[in-house]
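The structure is given below, and queries will be raised subsequently.
The complex appears here minus one protein chain, its other protein chains still in place.
What follows is chain A.
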Amino acid sequence: MFDLDRWREIFQSINKNRLRSVMSGFTVAFAILLFTLLFGVANGLGNFFKGAFADDAQNSMFVRVWKTSKPYKGLQTGRRVQLRNDDYNFVADEYEDKIQYQSARIYKNFSIKYKSEANTYNIRAVNPDHQFLEKTIIDDGRYLNERDLKEKSKVLVIGRLIKKDLFGEKVALGKRVNVNGSSFLVIGVFSDEGGDNEERIAYMPVTTAQSMYGNNDYISQINLGYNPNLSTDAAIAFGKKMERELRKRMDIHPDDQSALSVRNMAEANKFISTVMLALTLIIGFIGSGTLIAGIIGISNIMIFVIKERTKEFGIRKALGAKPSSIVGMVVQESVLITTLAGYAGLTLGTYILSLIGNSLEEDYFIKDPSVGSGIVIGATVILIISGLIAGYLPAKKAANIKPIEALRAD
């Protein structure tokens, strides 16, 4: 219902009582400003935590091996454990439905040479899925594919910084480089959010490495991405089970952590989500406290305002105003002020957060602080409702005072 006359009355009342309107507006605006900043900063902390693990996929698992530290089944300690293609295939077959991505990894350290430029780099021999496990971003060309593996192609995907070292500004794609004496074709250039070290790496097919360097089926490490449909707890259980099975398969003592272990991001995820939950609860508690303080503030001001206006209401009633029209007028005014002021606080808060941006990331672990539209809408709804209540309760009371008593009020 849009009643132009009603709005005119309200604007006149607000305009003629500026101090009062500004005071009540300020309370709300300030509460919402604090609320916005608080949530923004909390989100910033959360973003930082998430960003700290941005290098690898969130669902990564690594199977890694070293030397045994416990005797088992007559085998001595100090035995070097070696993962092989069989183990890789065992994991792939056994846990097919629990795995989204899988890749072997062999570490090499070779010199790569192009024309007169040469340097030693870490080289990883991997499967095509490795791209998703490491969140490798292809800038130019392509990543390794199944055909490269099958044909044991001598192809190389080089990091952005290797390309910079060897080729400078020139094109690297399609050029041949010398890797430890053999000629490899550069088929792609990548970048990685994990930092400079992750961009001074080259990838080659795992089969190529196995046939060229030792002609065996050894692999250094198995990287997995667990099925994202698994819950965190299910993923942790999967990791534990796989660890047990692999130890059993390789005659390793069931508790020998330093012989074979599965590092599971699900465990880190669980830790982070626990921390984030705690943070959210604390922020939610303080944030809603701030909001409630704001609401109580405006309610107090409204009570005072209505007391001040009791006589006016008495006059209006003597002139024929129904109680409902007085309640309506006050509520509408209150909702208008809370909504406008709240919106102002929200806008200011969002603006301040955008000014902060990433400037606090280094020292305070706050990255890209901002509030989501859900919070914004929720806070606005709470404001409107609180404006309603803050106006309605005292207005209802004032409107029901007998006009004769209202007129006597000063």
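Of note:
Convention: contacts are C-beta pairs under 8 Å (C-beta built on N, C-alpha and C of every residue); 3 or more make two chains touch, one makes a residue touch a chain; residues count from 1.
FYI, contacts and distances are computed from a predicted model.
Within the choices "ABC transporter ATP-binding protein", "Alpha-D-ribose 1-methylphosphonate 5-phosphate C-P lyase", "HTH LytTR-type domain-containing protein" or "Multisubunit sodium/proton antiporter, MrpF subunit", the name that UniProt assigns to the complex's undisplayed chain is "ABC transporter ATP-binding protein". Among A:R105, A:R124, A:R200 or A:R316, the one in contact with the hidden chain is A:R316. The chain omitted from view is touched by exactly one of A:R8, A:K115 or A:K307, namely A:R8. When you scan A:N17, A:Q100 or A:T380 for touch with the missing chain, the hit is A:N17.
Although one chain is not displayed, its contacts with chain A can still be listed: residues 4-5, 8-9, 12-13, 16-17, 311-312, 314-325, 399-400, 402-404, 407.
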